[in-house]
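Note that one protein chain of the assembly has been removed; the remaining protein chains are unaltered in position.
Let's look at chain A:
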Amino acid sequence: MNGATARISLSSLRAHKRRFAGTFTAVLLGVAFLAGTLVMGDTLKAGFNAMFGSAAAGTDAVVRSADTITTPGESQGIRDSVPTSLVDRIEQLPGVAAAAPSIQGAGQLVGKDGDPVGGAGPPTLAGNWIDDPQLNPYQLAEGRAPQKSGEVVVNRGAAETGGLKLGDTTTLRTPDPVEVTIVGLATFGGADGMAQVTFTGMTQADAEKYLTPEPGQASTISVRAGPGVGQQELVDALNPVLPKGVEAITGQASAAENTDMISGQFLDLFTTFLLVFSGIALLVATFSIHNTFAIVVAQRTRENALLRALGASRRQVVHATLIEAAAVAVLASAAGLLGGIGVAAGLQALFPAIGFPFPEGDLVITILSMVLPLAVGVLVCLGSALLPAVRAGRTAPLAALRESQTDDSGASRRRAVIGGAFGALALGITLVGVLVSPSLVLAGTGAVLALVAFVVLGPVASHRAVRILGGPLDRLRGVTGGLARRNALRSPKRTAATASALMIGVAVVGLFTVFAASLKATMDQTVSRSFAGDVAVSAPAFGAGGSGLSPRLAPALADLPEVENAVGLGRGVAEVNGAGRQLTVTDPAGLARGFDLGTVDGSLTSLGGDGIALARDEADQRGLEVGDTARLAFTDGTQQPFTVRAVFDRSELAGDYVITREAWAPHRTQDSDTLVAVTFKEGVGSDDGRAAVEKAAAVYGGPEVQTREEYAQSAAGGIDMMLTLVYALLALAVLIALLGIANTLTLSVHERTRELGLLRSVGQTRAQLRAMVRWESVLVAAFGTAGGLALGGFLGWILVKASDGASDSAFAFALPPLPLTVVALVGLLAGAVAGLRPARRAARLDVLRAIATE
């Protein structure tokens, strides 16, 4: 690389700034997304760290049960409680300044408007209010501590969400409704709450009464060291005196565990999720950038040929193009980095305003979150420009003398063969991975290959596709439509590359649309197959967060004259033959009436205190059948052999392991049900029955009473919310793709200046010219959208089938016609919008100058 090469490329960059506006924007947006995600992730993590650190600053050691039982899909194990009596013993140890039991359970406040507060994800916690302010992670901000039964302190964020003020009386679902009066408002580590976790603190007596099965048990014991005693020193002093199965850890270790829990359950997932979407945006940008450079190089054939004729080496021509790309890349990436930091700062300011307590603190900008987006931006841009640059280097000096021509190759036989091979391979691998031997890896490989096949085959398909898609245009729009269609057909490679960006964006949109619809259909199918009751009483938000339902609700409902059967499902955990598993705690006989369990071997009516029922898949996997013995270990350290008394087919709602309440009682923690299935007596109308159930349930905090259809729909409600978020995130990728279309069109318009001038001179009106460019844009978008929907549908099918194969529950595949039609229309409309600016520019063309342009 020498001065001349650099000078040539930089001067050409200056001369054609507009050409690179699209590239610049694409890189900028992608990099900003990436940088914003990284900075926000780091900032949130640091904020939570600081919050937990300050909240637990006064706690030097935590005493807790040593054993945990972890079930699949849960990041945190479940621990047994410790006896409160240990507190006195600990306080007498030298080096201990104070110790307090900490009782933690679930308790959901009911807001001013009668709706429960929170519960749509983050936990709703309740516990005893620890009077020692240094041991209490919450600080009293207003009012006073609870002194008698029924008085509570609530974290300020929760109070605000529920519209509750000091002195207000409301209901706390533990899950049994408890009337409480708010006497104090608390903060957590300086914030109004621990993210969106709600907390209600009550007297120790209340906490023992409502949150533990029996008094004298605490979740953990917080210990503060005396002057001059270090945390580790304290732990070392504590451990020898603790009974077997109880351990002490330092306060720092405990805070770190809490931070890890938030990071692991929420932040990492959130960040990864955003990173995936910024990856998609950058992938789409790659296509747009590559296309821009390919066109620019093609348009510059004569210029490059002249350079070659004057003695420039291939290498110099390649370098000139790459330097140009590098300049754009560095500028755009730097701007993107700043933009990303700005976005993170904006979100930090915005989140508290919409009620999400973003931990306070400065933005955390690590070296990685600066270097990575810059590097990715530059690499994406340079990588995309590499092929066009190499092609520029291959320009023959003689090309300077030839009439410049646009590249209309692309639909070559070789491309068709290679693309076809990829397609066949993708299909084969997918079919094997989905149907023959279900494997996520195979299915994933198939999906990636399918994407490659679509991109390779784009130019081959574009010819036919544009012809078909544009067919109606000739008839509807006459010569203007015909010209638009032919312009779109002109350079299959260019059309395909432009459309590819949109195709990928639409494919991901389609994939999620299809997957969400399939999940809903699955939910529907599950409920209609397995739920045999007339109405369902369910904890809000499908069991996430919230405090669940009172275990007394089901018996109360069963006593109603309208009700034939009411069965509640509770949850428990145990290690079954050494593996942590979720248990369903219920009345098995009622279960068989409220749910359709399919074929049942053995009998569910005689489980008793030492019997267990298993789902067929799980039983097969674990090699258990009716009459076998399974060894269950509970969190309290007890072990008990259970006899398998029944094996049933359908586990979707009932769960894999079922034991009786009687068997669970000795090991229970805070009791709650997640779902109550109610069957009406013969002759009871559904409205009458429902009204009776609602009336009876009102005493238990007024949980939702839903018909089977409503239950299936509400179970799917979270999916829609997720889908909205995904659409919002994908909007950026689609925007980048549209910028790509607009950019390509602008370049094409520039390339066809003389042609447009000729059209204008022989009588094409400005309106006709605009329409022509716009329709070309719509056609390219239509091609991209059609390809994207086909690819997205296929990927969705793979995902659904692979999930089906990988999990026990059956997945249904659904192609939702309405949402997919909307996606298609949005794609077309977006194409029309993308064509607006190029069309306007083309129409502004001065006829005379256009004809005179060389």
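One rule holds in what follows: a residue touches a chain if its C-beta (ideal position, glycine included) is under 8 Å from a C-beta of that chain, and two chains touch if they have at least 3 such contacts; residues count from 1.
By our rule, contacts and distances are computed from a predicted model.
The chain not displayed here is annotated in its UniProt record as "Putative ABC transport system ATP-binding protein", chosen from "Thiol-disulfide isomerase/thioredoxin", "Predicted Zn-dependent protease or its inactivated homolog", "Iron-sulfur cluster assembly scaffold protein IscU" or "Putative ABC transport system ATP-binding protein". Of the listed residues A:245, A:346, A:478 or A:641, the one in contact with the hidden chain in the full complex is A:478. Considering the full assembly, A:487 is the residue among A:196, A:258, A:316 or A:487 that touches the omitted chain. Only one of A:395, A:530 or A:764 touches the absent chain when the whole complex is considered: A:764. Against the chain not displayed here, chain A makes contact via residues 478-480, 482-483, 486-487, 489-490, 754-755, 758-766, 768, 847-848, 851.
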